[in-house]
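Mind looking over this structure? Questions follow.
With one protein chain withheld, the remaining protein chains of the complex are depicted in position.
So that you can tell them apart, the chains are marked A, B and C in the order they are listed, and the count of residues begins at 1 in each.
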């Protein structure tokens, strides 16, 4: 038997998958679910829950907590953890499973047009940090929360690759 | 350098692929060919020969001589052999590279409705051998050439799987 | 009398189940799929709102079991059943059971299905409605001798047909009196196996007829119209493979005459819903009633492309008891459409069914192209059902544009792992007799007597040879070096250095 805590948007799902009786049983938030899943290769599967049919594509590393589920044309971000580990984490007061993003990294390759902050500077959510040209468009990278800039790894005119660190918060 | 004899329909192509000069060279029937190939995964590739673009899918085992090339909507049967082995075979008078089909095997699963020949019987090309029901249709299996029946492996009412031997010629 | 349909169970599989499910979604009706064991991950299951298992793979244990389907429909709260074509589509007993269970059967009344489904009775209805029929007779299979004498009177060649038949099953052409007895026996046995009804009858066989059919549409209030014709002369084993709308031989006058005849038999039989009246048309343009198909046809998309009318939406509309919102004057044929049936069959081997797994599957797209496909990549083609896996339909401003677009779309179609009719269709699109519109049901046997379908020329042969050599070279090298696991081979990486020569055009 496996026991997971799955978080979708604001909702938590406490899901057990049990094979001990010889057949598969799914329990979701204390409710028995009649579900059938057929694997279609890779991360794709066909899920029939209570007669309702969904072709799903679960993307993400098989170990990471963050997954994206493609379902009926929507990309749905989902967090999954071992249930007991999640409880332990919660008791220890560690907040969300998602790591707090201290680094600001490039989402795609581009060119730094402008650096608008300096190390030590205190910024507020929404404040512009960098201007990056990517795919011929100027994109303004804004702070997602309040914080203090620890270091700036790029200067105007730098070419950056996807994943490159551009800034670090303290 | 590799040297192949490729047979398509009635035509033979004497093809060398040469990498010794550091770049790739293709020679087909004593003509230098300007060709570029990009592999698209599995057996699919994009072939540009003298500027003409072809997306091709070469199906078949990587060792067998019989291959099928999917090209511009057509399925083209092709035979490929090592050129020197083919010459050896020809000198030895072994005829075509394709094995002579002594066995009559089921092309698909079905049900034997009728067996029209007996061991020892002499049959001529086109003569009905068996009646097989497959996909709700009656199919008459006819002799592709003249010969003598060595053995019959099925009887009326048998269910057969794809590849099952039904008859053998001497 | 009118009740809105909110949830439909589709008692079918493959492309037609997908087509009906799409129509449901397009009209905001909940769709319910049913599936057999081997169809567990079939495309119709994937795109339906709901899906229920109904039994093992053989259709006799799943798609043909009346009780299972009705039970699922009732338990999931469907208010209607759409039977598609094939399976239970022309089964009056099933239609009656639906009605008895309080479900709307999307099709004609059970008694109409029974009446027209019996080819012998349908002939009588046609005669009553004033339609011309081919000379022929019915007979008792135990009295072969008198039947043989009657056949002599009709004159050979004759055609043996199953009374309950359809789709070419239980049908045989007899050219000489001494083939008569065996043909009857085989046809009757095949009919028994396919329809559970071994009755056969005999008709005069027209040697070079065209198969032309009219789409009809009737509501429950006595309104009935036709949506023009389809020409379906390109057949193998008496089964259609290429259909078009309009027919290249049709004149406005003949369309009016034949369309009126189609509407007449529909009225005579109390027809409701969408149906098809099939005719054979002789070289002198005289036409003979063949049969009525009391369901949606495989080839309905060509009519949809040329009339702009969604036939399944119309079926829903009529089944809800509503009046047709169309009149005969609204039916305008615009442009030309051709449908290609993509069968898992080997045309070079006499269209022998083939099975396997789709290793590669990419459908054509773009303007004027419609694909109705029952499969996706990695789908297995099961042995249990009809080997048609998809339909490609193209539209053009005129017939020649449709043919050119057909060639393009067929070449775009990428399908590997299973032998299909795609290449066959591509060959036919270059056939001058086809291009000239000079069609008959004997087209294939006349044009391709040895089943050899090929457009190979020396240039393409050379490309096939080079492609095979390169493929072999790369595979051998991969084995030797244990490199190139990721699709792109060393061949490519090296070769990129040379690419400027392609730009420069030098060779």
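Keep in mind that, in the parts below, a residue touches a chain if its C-beta (ideal position, glycine included) is under 8 Å from a C-beta of that chain, and two chains touch if they have at least 3 such contacts.
Small disclaimer: the values here were computed from a predicted structure and weren't measured.
Q: List the neighbours, among the chains on screen, of the chain that has been left out.
A: A, B, C
Q: For the chain left out of this view, which of C:308, C:350 or C:437 touches it?
A: In the complete complex, the chain left out is touched by residue C:308.
Q: Considering the whole complex, not just the chains shown, which residues of chain C touch the missing one?
A: Touching the missing chain: residues 18-19, 22-23, 25-28, 37, 40, 47, 52-55, 68, 71-72, 75-76, 301, 304, 308, 310, 334-335, 362-363, 365-373, 376-378, 396-397, 401, 404-405, 407-408, 411-412, 487, 496, 499-500, 502-505.
Q: Residues on chain A that touch the omitted chain in the whole complex?
A: So the residues of chain A touching the missing chain come out as 2, 4, 6-9, 11, 13, 15, 17, 19, 22-24, 26, 28, 32-45, 47-52, 54-59, 62, 67, 69-76, 78, 80, 107-109, 133-139, 162.
Q: Tell me where the left-out chain touches chain B, residue by residue.
A: Answer for chain B: residues 36, 38, 40-41, 46, 48, 51-53, 55 touch the chain left out.
Methods note: only the chains that are shown with their structure count from here on.
Q: Hey, how far is the Cα centre of chain B from the one of chain C, in Å?
A: From the centre of chain B to the centre of chain C is 30 Å.
Q: With centres defined as the mean C-alpha position, give me the chain A-chain B separation in Å.
A: Chain centroid spacing, chain A to chain B, equals 51 Å.
Q: Distance between chain A and chain C based on Cα centroids, please, to the nearest Å.
A: Centre separation, chain A to chain C: 47 Å.
Q: What residues in chain B touch two or more of the other chains?
A: Within chain B, no residue contacts more than one other chain.
Q: Would you pick out the residues of chain C that each touch at least 2 other chains?
A: none
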